[in-house]
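Single-structure report; data block below.
With one protein chain removed, the remaining protein chains of the complex are shown where they sit.
Our next item is chain A:
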Amino acid sequence: MHKKMAFSFPDEVLEHVFSFIQSDKDRNAVSMVCKSWYEIERWCRRKVFVGNCYAVSPRMVIRRFPEFRSIELKGKPHFADFNLVPDGWGGYVFPWIAEMAGAYPWLEEIRLKRMVVTDESLELIAKSFKNFKVLVLSSCEGFSTDGLAAIAASCKNLKELDLRDCEVDDLSAHWLSHFPETYTSLVSLNISCLGSDEASFSALERLVHRCTNLKTLRLNRAVPLDKIANILRHAPQLVEFGTGTYTADVRPDVYSDLAGVLSSCKELKSLSGFWDVIPDYLPAIYPVCSKLTSLNLSYATIQSPDLIKLVSHCPNLQRLLVLDYIEDSGLEVLASSCKDLQELRVFPSDPFGAEPNVSLTEQGLVAVSLGCPKLQSVLYFCRRMSNEALVTIARSRPNFTRFRLCIIEPKTADYLTLEPLDVGFGAIVQYCKDLRRLSLSGLLTDRVFEYIGTYAKKLEMLSVAFAGDSDLGLHHVLSGCESLRKLEIRDCPFGDKALLANAAKLETMRSLWMSSCAVSFAACKLLGQKMPRLNVEVIDERGPPDSRPENCPVDKLYIYRSIAGPRFDMPPFVWTMDEDSGLRLS
């Protein structure tokens, strides 16, 4: 019966139906229905997502999806953000660009995260894809402004150039002048990561002036406050704006210019930047505050009273990023003013100081959880926590989908009872049934992992540090968390047993990172030998793991499923455990 139905629709009809299915997960599900759907789907998939660039080879992707227009690739593991992945580990995009340059002259969009992008890659992109429209580089490195110049010069249809959180070799600000005078299609430009040297203001101004469709503009720190008015004057249609440095001698003309031009931006919904903020200039943004849905003040080193004033002007705020200068008092105001708040991130102003420098505690998080009914995503750095607070938070906010708590001092106990925080985090996973991402901190025993394994059925990503007592902890997670895709662990006493007992689980996940744990070289070899569809990488800067006894723990372990087999671009300090010899040196 079903077979008949499949044949009764011409392929074009099914293709048309599939064109409404955008999400990757759904597309993958569609392709698994039957062979003919697999075939139709693969010919009409336009956006390809590869969560781990080493899980599959460029050629395999090209073979399966002959007509995609957009690709998203992710490279290094998440812990690379915190310097845990040594430089040179991998994640090179060039082989992908090279393969696609030949196969896909019509490629339009490339989105990369945590990959190494060279100027050569950028130049190849500029040369190969005539209709190239979107380049988003998130937390990437390896390129300079020369590569950007190549993109600017050649990509006539470029709509989006977004360099969020990248490390760019800032050789010259004049790369912006490489956009030809005839070029007007820019819709989104994010150069906030570029260096603080002199920027080519006039080129920037002219660019903004002629690109009348510009909706997003995120400037870098080099752009001084008094230049902003000139730039914004040409772009009253902006929806998202990131200032440069927000400090200047307090001058009434600069202020009124700025306030005037900002108030003419009627579409503005998102503000960011605010480096080196001088509080005197903050009121200039008050006219736009009532429409703001997103505010990133995470570089704004202003104190609580100024933050409170600002936040109370923004009743429609959905997303707030802020430093802990906001303090508990500021978060209480936030809780009462911003009832639409969905996402909150509070960053530490002094992460390495021994003593708290601000009055920000668990109370702030409790206040926001109680007061903001739509809150679903939180990243919170603080210095103390209690089980009681966590239980209150969990009970009042069961709609959390992302909960990341970082208590700055490792292994900090409940400050009220001196007990571990197992019960508190247990409440989070028990009440928040849709929780997809969780980061743990504080003093935690194997118990918390039992709770996680029992309740966190939708959990996809878990980050663990300085927690647990034994392999039982890891076993709870690997055997209980059905939806787990990414697990990253550092400095926990997890060894071989849980890993080997749950080896099959690893094939159902994207990746597992374990550093400074207790997994022996012998176990890594065994895993590599017995699990051909896993790449088991041992990262150890101390030297070859076979120069130490087999039962010695490895420094870092990165395991990921792959149908591409072991990679060959590894640096000297990475070894892949595989079937043949158990050890392959690069």
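The criterion applied here is as follows: contacts are C-beta pairs under 8 Å (C-beta built on N, C-alpha and C of every residue); 3 or more make two chains touch, one makes a residue touch a chain; residues count from 1.
Keep in mind that, in the parts below, contacts and distances are computed from a predicted model.
Chain not shown in the complex: UniProt lists it as "Auxin-responsive protein", one of "Auxin-responsive protein", "PRELI/MSF1 domain-containing protein", "General transcription and DNA repair factor IIH subunit TFB4" or "superoxide dismutase".
In the complete complex, the hidden chain is touched by one of A:187, A:239 or A:552, namely A:552. Within the full complex, the residue among A:173, A:372 or A:518 touching the omitted chain is A:518.
Interface note: of A:216, A:298 or A:329, the residue touching the hidden chain in the full complex is A:298. Of the candidate positions A:51, A:95, A:260 or A:493, contact with the hidden chain is made by A:493. Shown as candidates are A:250, A:416 or A:504; the residue that touches the absent chain is A:504. Touching residues on chain A toward the chain that is not drawn are 79, 81-84, 139, 165, 167, 193, 275, 298-299, 301, 347-355, 381, 406, 408, 410-411, 430, 439, 450, 453-454, 463, 465-466, 469-472, 475-476, 479-480, 490-491, 493, 495-498, 500-505, 507, 515-518, 520, 522-523, 526-527, 530-531, 542, 550-553, 555.
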